[in-house]
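Please see the structure below; I have some questions.
Just one protein chain is left out here, and the rest sit where they should.
Per-chain residue numbering starts at 1, and chain names A, B and C are given in the order in which the chains are listed.
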Amino acid sequence: MEVGTFVSWLRDAASTMHDNASYLTGLDSAIGDADHGANMDRGFQAVVALLEESSFESVDELMKKAGMTLVSKVGGASGPLYGTFFLRFGTALAGVSPITAEAVGEAFRAGVGGILQRGKAELGDKTMYDAWAPALDAYDAAVADGSDLAGALTAAAEAAAKGRDATVPLVARKGRASYLGERSAGHQDPGATSTTLLLESAARTLA
Amino acid sequence: MEVGTFVSWLRDAASTMHDNASYLTGLDSAIGDADHGANMDRGFQAVVALLEESSFESVDELMKKAGMTLVSKVGGASGPLYGTFFLRFGTALAGVSPITAEAVGEAFRAGVGGILQRGKAELGDKTMYDAWAPALDAYDAAVADGSDLAGALTAAAEAAAKGRDATVPLVARKGRASYLGERSAGHQDPGATSTTLLLESAARTLA
Amino acid sequence: MKKLINEPGDVVSEALRGMAAAHPDRLRVDHENRIVYRKDGPRPGKVGLISGGGSGHEPMHGGFVGLGMLDAACAGEVFTSPVPDQMMAATRGVDAGAGVLHIVKNYTGDVMNFEMAAELAAADAGTEVLSVVTNDDVAVQDSLYTAGRRGVGVTVLLEKIVGAAAEEGRSLQEVADLATRVNDNGRSMGMALTSCTVPAAGKPTFELADNEMEVGIGIHGEPGRQRLPLAPASEIAAMLVDPVVGDLPYQQGDAVIAFVNGMGGTPLIELYLMYNEVAQLLDRAGITVARSLVGNYITSLEMAGCSVTLLKADDELVRLWDAPVNTPGLRWGV
Partner (left out) sequence: MKKLINEPGDVVSEALRGMAAAHPDRLRVDHENRIVYRKDGPRPGKVGLISGGGSGHEPMHGGFVGLGMLDAACAGEVFTSPVPDQMMAATRGVDAGAGVLHIVKNYTGDVMNFEMAAELAAADAGTEVLSVVTNDDVAVQDSLYTAGRRGVGVTVLLEKIVGAAAEEGRSLQEVADLATRVNDNGRSMGMALTSCTVPAAGKPTFELADNEMEVGIGIHGEPGRQRLPLAPASEIAAMLVDPVVGDLPYQQGDAVIAFVNGMGGTPLIELYLMYNEVAQLLDRAGITVARSLVGNYITSLEMAGCSVTLLKADDELVRLWDAPVNTPGLRWGV
């Protein structure tokens, strides 16, 4: 897989975040502070600006720079979390060639590990981790089943969507929604939603 | 006429202002600062409290004290104006006995003179003077025509009401409404309205 | 009506109790007469400065009582001038032998009540009283044929500057002349994004649609001269600055104290943003900002909106502006 493929992912993710900005902010209004859409959009627009300015020789360089851009431009909870994901994802791919479905799986695992380490969320805390964790499992299972990258990412995106939906009834224990206590139940987590969008974008573009 | 008759006027005026407080404040919202009803109500409630506490030997004493109470409790533009009216009204009746329709006419003239002197309004400035001036003229004309006190006050109240209605199309040149310029046209002056209520109360009670 | 209050009729007296409790070191409150006094006054030989007006403009006036500013402030009901009894009591209370200046905003009610008080105080105690009436609001047109212009933002700047002059031991006439000079050199204009609600009235004084604003408002929740479509901050700034600059007029090379004031419900982030616009407009007009003030100082309950005040300032005015002041609302140098 070429650098260009990953560039496509980032561009597609950026336009997805842009199109869904007010949807994500709306979700964040209910149980947060009404900025998640603006945050994701700002961050990915900065990634697009990065793509305009620089060209990248390797996927790991591209992904690390994208991660650093997200860290530098998003802020909030999602900035360090998504930023760390891409940083670790890129680092895991350093020197790896060719980039196989297995290699992407390793990078995926490293990225989710970063989110876990930064955010210290557990499954069921009603955070983006509730989408990332099942997505990673589904990806691994698919690859183990002999699926190609496209198939594994599709499985991951579907699992993320299920995880996202499963956040609705939960009472939040991490992030701003946790301040609401019981009142956080009945609302879909914004971060789990943006994670699903990101993985759906990956399934559309990385292949 | 007895002190008691004038006490009845003040009591009736107080309950009239109380009942019309939000009506008057509503008028003052459109072209002023939304307090005229509260001001009149507060002032006349204080006059009622005065009547509960003290008894009065003479009409002039009663009216002067009522005027001082209004000055001390109302504030705003209407406090000094109505206060001065009653102060001058009372002063003009000092030592006058019996209190005839002519004597009340003199007192009425003195009171309106006080309003004019304090407020420096001219006819057509869209103030309470637009109710007071025609009321005084009508009173005088009625007395000249041989009318008794009740008849003269009824004529005065009717003329005040006409004067009040005539304030509607005017552009204000005095008081807060003047800040609105042309936008003050189309609204009835709150002070001209409370003046009319006060004179209608007089027509009901002084006889 | 959504307010942090108990009974509408108790708002003023309870807020005064809160002020007294919050500033026991600096203020003394006569609750009976609703007068906020400087704790450390009156200082023998100093001209006494009193002001007052309807409540609902906080921190003005009670929050401007203290060293280097007012000696006393009379609080009326919300948006209703205080009564002569209050002003007489305050005049007596601050008279330290050098006379008393009444700082009156030009509203019919305030002017008449202060006038009655001055007449009575002169007759009564023989206290020498002079008055200055502020009337800086350029939104009021044809003011020659009407009650005239309203006193708004300049009142704050005047109370500070004249307070410093009184502190220096100037005579009553000198203090009054300075007050007149400040008023003559100041102009203001305001606008509202929302109405406010007088507690006793219980509903907004006027209704504005989501895409409307009132331009040319005063500080009593009264509607303004014009209802206009909502505009960006840069355009609003021009709508306020242009008539102010054109009125005095302020000219290229002039130095000013520039004051962007919030109406009570507008947060500081927006006021700083407005100040950025105002500073740029002044810069383009060649007007230098010698000093600035940004914040909620002369308010209209919870109204959202702002006003711009300019005061042409020579070295003396700037020096008096910089002099120490210790009030709940303005404090520096102490």
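Everything below uses one rule, namely that a residue touches a chain if its C-beta (ideal position, glycine included) is under 8 Å from a C-beta of that chain, and two chains touch if they have at least 3 such contacts.
Since this is a predicted model, take the numbers as computed values, not measurements.
Trainee: Just to confirm, in the complete assembly, which displayed chains does the hidden chain contact?
Mentor: Across the whole assembly, the hidden chain touches A, C.
Trainee: Given the contact definition stated above, which residue among C:E14, C:E168 or C:D314 touches the chain not shown here?
Mentor: Considering all chains, including the one not shown, the answer is C:E14.
Trainee: Among A:T16, A:N39 or A:T154, which one touches the chain that has been omitted from the display?
Mentor: Answer from the full complex: A:N39 touches the omitted chain.
Trainee: Sort through C:L49, C:V94, C:V133 or C:L193 and give me the one touching the missing partner chain.
Mentor: C:L193
Trainee: Mind listing the chain A residues that contact the chain we can't see here?
Mentor: 22, 25-26, 29-35, 37-39, 42, 71-81, 118-119, 172-176, 178-181, 183
Trainee: If the missing chain were put back, which residues of chain C would it touch?
Mentor: Per the touch rule, chain C residues meeting the hidden chain are 1-7, 11-12, 14-19, 21-22, 55-56, 58-59, 63, 193-194, 210, 213, 230, 232-234, 236, 264-277, 279, 289, 292, 294, 296, 299, 301-302, 304-306, 331-334.
Just so it is clear, only the chains that are shown with their structure count from here on.
Trainee: Which chain has its C-alpha centre farthest away from the C-alpha centre of chain A?
Mentor: Of all chains, B has its centre farthest from that of chain A.
Trainee: How many angstrom lie between the centres of chain B and chain C, each centre taken as the mean Cα position?
Mentor: The mean C-alpha positions of chain B and chain C differ by 32 Å.
Trainee: When the C-alpha atoms of chain A and chain C are each averaged to a single point, how far apart are the two points in Å?
Mentor: Roughly 54 Å, centre to centre.
Trainee: Taking the mean of the C-alpha atoms as each chain's centre, how many Å separate chain A from chain B?
Mentor: Roughly 74 Å separates the two chain centres.
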